[in-house]
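One structure coming up, written as structure tokens, with questions to follow.
Here the complex is missing one protein chain, while the rest keep their positions.
Let's look at chain A:
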């Protein structure tokens, strides 16, 4: 127990000291640079304010990203040039084909279903009393705060398989048995079902995000627009398809692309649930496995580049959206 205490104190001290040092350095630099006057003052300010962030991003993001791009044309340890071998491996290897198909399934299903659920919940919760709306939203949004690893443990328990004759502990199998499915499969071992079960976890996490963002957009629709539509005889479903949806189209697309980006990078769920076995692997998990388990950095880098190329259209779209918004302002 005293061991625990002393190691705890040592670690907390380390963290506290680091915080102190970093902030002391910032303050000292501020003080010193603040003394400069005249023509030098502004450029100095720009360097002090932007310098640390710029260095971090160039050294930690830009240069490493470029190096990964180069590694993707080299062999496992990065010494032998292999041309586009890693890429042809990625697209022709049978195991990789499963990975790519799974990734496509994830990208299509998870964003669409969570956005759809989020939209329905946002619309319906809008009609509830203030308190019940708040409680509902908190509960549905809660999974956003939980780590993907925690979420995976929660759902692994739901998917726990026990021989049908035995006492059941997993909810999914128990429900299947109650519904009269006498011999359900071992959920996480049977492809392609298992991939869908993993996607359910992502939907469970992301629906709350979609709901909260869409709900804010719906509440922001001006009252007179809705009134005008109501006067023209729009109601219920028609109001929804002709007025609400067009008014929040921009937000809908942003929610979809944001979840898509998150899905493309999904790693933790697959890692924790199956380790990528039983034909459940996806791009980001395979990238990790190739690099750190198989020790093939060439393959891993190629997969990272493919991942990046998948994200690029989304980047361009998002930048355009932002530009448009700046122009409006």
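Everything that follows uses one rule, which is that contacts are C-beta pairs under 8 Å (C-beta built on N, C-alpha and C of every residue); 3 or more make two chains touch, one makes a residue touch a chain; residues count from 1.
Here, contacts and distances are computed from a predicted model.
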Name under which UniProt lists the unshown chain, selected from "Sarcosine oxidase subunit delta", "Carbohydrate ABC transporter permease", "Aerobic glycerol-3-phosphate dehydrogenase" or "Thioredoxin family protein": "Carbohydrate ABC transporter permease"
Looking beyond the chains shown, say which of A:140, A:202 or A:229 touches the absent one. A:140
Of A:125, A:202 or A:243, the one touching the omitted chain in the full complex: A:125
What residues on chain A make contact with the chain left out of this view? 4, 7-8, 11-12, 14-15, 18-19, 22-23, 26, 30, 33-34, 41-43, 45-46, 48-50, 52-54, 56-57, 59-65, 67-68, 71, 117, 120-121, 123-125, 127-128, 132, 135-136, 138-150, 152-158, 160, 167-171, 174, 204, 207, 209, 212-213, 216-217, 222-224, 227, 231, 235-236, 251, 254-255, 258, 261, 264-265, 267-268, 271-272, 284, 287-288, 291-292, 297, 300-301, 303-305, 307-308, 311, 314-315, 318-319, 321-323, 325
